[in-house]
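Selected chains from the complex are presented in situ; the others are not included.
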Amino acid sequence: MNDRPISRFPVPEIPDLPDDLRERILAVQEKAGFVPNVFLALAHRPDEFRAFFAYHDALLERESGLSKAEMEMIIVATSGANNCLYCVVAHGAVLRIRAKDPLVADQVAVNYRKADISERQKAMLAFAMKVGEGGQSVDDDDFDSLRGHGFSDDDIWDIGAITALFGLSNRMANMLSMRPNDDFYLMGRQTR
Amino acid sequence: MNDRPISRFPVPEIPDLPDDLRERILAVQEKAGFVPNVFLALAHRPDEFRAFFAYHDALLERESGLSKAEMEMIIVATSGANNCLYCVVAHGAVLRIRAKDPLVADQVAVNYRKADISERQKAMLAFAMKVGEGGQSVDDDDFDSLRGHGFSDDDIWDIGAITALFGLSNRMANMLSMRPNDDFYLMGRQTR
């Protein structure tokens, strides 16, 4: 199955990449043991690659009232709603690892209302769904409700912005028919 | 009306901004005669600001088979579909100027099928709508159809990626209740 294309678009060879992309990719490879296909597929356009990962890091690596696992819940729920295979599978793996929970990713991808998560997390994902559908009806009541669950305003920004960024990512992956690496499917499923 | 808030979130003062943000903002102000509110609203988070505009420039300033006006058509049509007031108004102004056409922005925002644009441009916007809804059903036929209208594969990437980036932007603006500057409404309407 390794010979199936990972993108509709040309995928560069790692040695041909600009230094900064190659370094980032090799660093990920060292850490994960393989190169996630999103890095190769997006490397077709180095400037967009840099911007996407800069955005990604700005949101996912900042101090936040959201835990790393909660951030991944948002990504997985959004990607499920957008039927994005790459992101559900790849971030599902990350969510399992971050949450140290082999079940939560499938639960959140299929129906977060039935997941083994807190009421606070369900409120977080309900807001993410609302932003993911376009956000046109977000209003003061949404903010009040989330504050009632203990989210700060900047936490709310984080929820919406992560949803928005992965809405972008879902659309790119769907357009490219980006293929998740086989490795992701099993990751984090045996950590209990 | 100038005292209405431009974002639900705190908006920094320009002198307090990091140098690179301040410089970009002052450059825009010099060129446009005012500071578009998106710069101030997103400056609440400098790293995300940098990433967003890097992505924006990577897509909108690259060599492309799409004209600058066509890129703005994609933005306006996507923003109309997502009911994003900021982006329809601000990019509507840019589209009028880029296309040297005072009518096209309102046409594309409301219903691109009735706009004074070419069949090729209507095909471009139909694809943008499909990506904007999530892109889950994008398939080979879409690519073949666009190639039949003379788009290269990289042009197709541009269409989808601009749609995806402004889908992000629409969601942020809707979440923030970002307010378009009054100046945008009239810009480019008298150029005939």
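Labels A and B are assigned to the chains in the order they are written; within every chain, residues are numbered from 1.
Here is the rule we go by: contacts are C-beta pairs under 8 Å (C-beta built on N, C-alpha and C of every residue); 3 or more make two chains touch, one makes a residue touch a chain.
Everything quoted here is computed from the prediction, not taken from an experiment.
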Number of identical chains forming the whole complex, with 2 shown: 6
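FYI, only the chains that are shown with their structure count from here on.
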Separation of mean Cα positions, chain B and chain A [Å, integer]: 24
Chain A-facing residues of chain B, complex: 8-9, 44-45, 47-48, 50-52, 54-55, 57-59, 62, 81-84, 131-132, 134-136, 138, 143, 153-154, 156-157, 160-161, 163-165, 167-172, 174-175, 177
